[in-house]
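Missing here: one protein chain of the complex. Every other protein chain is in place.
And then chain A:
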Amino acid sequence: MSKLGVFDLAVRYGKLTAISDLSLSVAEGERVFISGPNGAGKSSLLSAIAGAVRAAHGRIEMDGEILSGLGVEGIARRGLSMVPEGRRIFAGLTVQENLMVGAGMRRDRSAIGDDLETVFAAFPILRERARSSAGALSGGQQQMLAIGRAIMTNPKVMLVDEPSLGLAPKVVDEVYDRLCQLQELRGLTLVIVEQSSARAARVGGRMLLMRAGRIVGDGDAADFAARDLLTEAYFGGAA
């Protein structure tokens, strides 16, 4: 059985169709990149899975349980956490408070200290800056904090929306290194929106290519570089 399943999903904003007839299945522990041109519906897909956008049609399941209608916080409580696009951290709170917000809903209070230690070990800069205001962090550090906060909710599935957006390539390398480390350590299932297929190929994993609200390519990220699927997706060749 798949960890995460999407069946016949459609998302509409008024008359505009962002996603139509989309189905996909993600296995436990898998790393899936979603790539494609702007407006392909990548972020809409992530938001629909996380419950931030209401689906017009279709259903979303995690471990066979239907998630639709639970709302963002209800879905987060079931172990599916989203790292929203644009490093949406709580700028007015301290770094440590940001992390503790992630842990706020958990019942297993005793494990929170260990998880905090895990996050600090993965991102030592967060330990150094634990008491300073999160708004004072650099862009890369804020992205790390957003990932750390999601880890603190103890997720089984983590959705990450464009972690490389607006970051220097070296910083992106570091973010992906740590993200993969955390995935291995926690047995996470990861779904990542990533514009750069070259980046996805380097990090490694499965890649889904989207165009105009549909999945037009599905395969190993490394293979995409060799084939011309990307060009087709971007320039509208026969998919």
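Note that in this section contacts are C-beta pairs under 8 Å (C-beta built on N, C-alpha and C of every residue); 3 or more make two chains touch, one makes a residue touch a chain; residues count from 1.
By our rule, contacts and distances are computed from a predicted model.
Chosen from "Fumarate reductase iron-sulfur subunit", "Electron transfer flavoprotein subunit beta", "Glycine cleavage system H protein" or "Branched-chain amino acid ABC transporter permease", the protein name that UniProt gives for the omitted chain reads "Branched-chain amino acid ABC transporter permease". When the full complex is taken into account, the listed residue touching the unshown chain is A:146, out of A:62, A:122, A:146 or A:221. Note on the undisplayed chain: of the listed residues A:10, A:72 or A:165, the one touching it is A:72.
The hidden chain makes contact, of the residues A:11, A:82, A:137 or A:192, with A:82. Screening A:27, A:66, A:105 or A:136 for touch with the missing chain picks out A:105. Contacts to the hidden chain, counted on chain A, fall at residues 50, 52, 71-73, 76-77, 81-84, 88-93, 96-98, 100-102, 104-105, 130-131, 146, 149-150, 152-153.
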